[in-house]
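Below: one structure, written as structure tokens.
Note that one protein chain is taken out, while the other chains of the complex remain in position.
This part shows subunit A:
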Amino acid sequence: MKKSMKSAAMLLISVLAASTLVTACSSGSSNQPNTSGAPGLSDSAKPDLEPVELTMVFPVNTEQKDLKAVEEEINKITQKKINATVKLVQITKGAWAQQTTLMLSGNEKMDLIVSGRGTYEQQVAKGNYLALDDYIAKYGQGAQKALDDLDPAYLKASRIDGKTYGITSIRDLASDFGISMRKDLVDKYKIDTNAIRSVDDLDTVFKVIKENEPDVTPVIKFSNSILGSPFSAGMMDPLGDGFGVLQAHNDGMKVVNWIETPEYAKLLDTTRRWYLAGYVAKDAATSTEIWQNLMKAGKAFSTFHHMSPFSEAANSLTVGQDLIEVRLLPAASGTTSVITYMWSIPRNAQNPERSMMLLDLMYTDKDFINLLDWGIEGQHYVKKSDNVIDFPEGVNASNSGYYPYENWLFGNMFLSYVFNGEDPDRNQKLEEFIKNSKKSKAMGFIYNPESVKTEIAALTNVVNQYALALETGTVDPAKVLPEYIKQMKAAGIDKVIAEKQKQLDAWAAANK
């Protein structure tokens, strides 16, 4: 533990040192196609394509033990269509950041990787992804069409300096915001959910729970706060890191410090009121229990978060309790919501044009998509009707060999089967939801913090010191918020905002 920082850094450095040597040695041969994985060309293979093996890296919640079997089925499709075999590499989300950083900085053979998850800009700045524009134009028209049918803004959103480094999957590309409540308690106390229009209508609801259910905390934090992120993302576009935001009601292009706005102060006051009334747990600031676990254990009544047309069903399934979602803020989308999950071609991909062909299949080929989404028919799922599927006899979510439930990640969700229990009209609702969402005026703007990273390091520490305590109501905002603002100024927030404003203005001028 004592040496963890240092030895991690040392490990990284030595790996890097070794990898640069390896790069130098192997660069001469790296353009040769890899032929190892394609035994015997299939008859209908395109004659002009060399057989290749493509490695595809993606995050999973838990490791899927039938991955190899699914891979074999996928290869039947990909060999026929693009004369390539696919190697699937799954990495659990907990290990994702560390492992992929090492894989990207080393010389690991990868042809397609999930990008985003908060590190897209950094990885592009470090030169780890290839620019995709030429490949999209030649080999990725299917993916482009699928996205452009929704709105051309989504493909453009990931552009940095005019170049595309990632293609977003088609999923809930927008979010609305509100509160999730346990249905059993809502029914028990006859709470009228239609009467809940704003955050201030909730005091009476929490009061009922507090008085009648002594073991249940009326409201718990979703990630690290009660009414802060992710709920607050309905009131502003964080423009990347949240140091300098664009407020939702603001029609101009003025970047402001969210912490200094009256809206933020009001959220904190509300939270404090709830804390003092006992609606928030006294240990909210130190507890590290995730909301799903507290809900599962029946210890919590509600939490605020971002929502989509299928979040209610999905979250109910996760916590094993029926939840009711009440929307309080309208659907919005911005660059951040688009670039959280994308597909990119890593710098050391050996056949980028083939990677793009494979990616294109993920937006156009229904069989390929559903193999990735749900596994093998008959083994991992059975068809109930043309588009609705369910588990086969004796198989369920916990014993299935392949059930990643990542149909929102593997390309085009519109082509994914609807699982039994999901809304049969999911696709249509999702499409309407995305199309009706309010797009941030800065959709497509990606901020580059390179020139102010010294300030960002200092600001991150200030946020760590104050945000959690304030956003759980543990401390009095009247006293602590001014101090928080003062510390942010001392750490250089104004300089960071000025830089962001400059970049935003330049972007707006270039994208009129």
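One rule holds for everything that comes next: a contact is a pair of C-beta atoms (placed from the backbone, for glycine too) under 8 Å apart; a residue touches a chain by one contact, two chains touch by 3 or more; residues count from 1.
Quick note on the criterion: contacts and distances are computed from a predicted model.
The unshown chain of the complex is recorded in UniProt as "Sugar ABC transporter permease", chosen from "Sugar ABC transporter permease", "Septum site-determining protein MinD", "Tetratricopeptide repeat protein" or "Na+/H+ antiporter subunit G". Contact with the chain not shown here comes from a single listed residue; of A:104, A:191, A:295 or A:332, that residue is A:104.
In the complete complex, the residue from A:136, A:248, A:409 or A:468 that touches the missing chain is A:468. Touching the chain that is not shown, out of A:62, A:204, A:436 or A:454: A:454 (per the contact rule at the top). Only one of A:62, A:212, A:286 or A:428 touches the absent chain when the whole complex is considered: A:286.
Listed by residue number, the positions of subunit A touching the unshown chain are 1-6, 9-10, 12-14, 16-17, 20, 23, 97, 101, 104-105, 118-119, 122, 125-128, 282-283, 285-286, 288, 347, 450, 453-454, 456-458, 460-461, 464-469, 474-475, 490-492.
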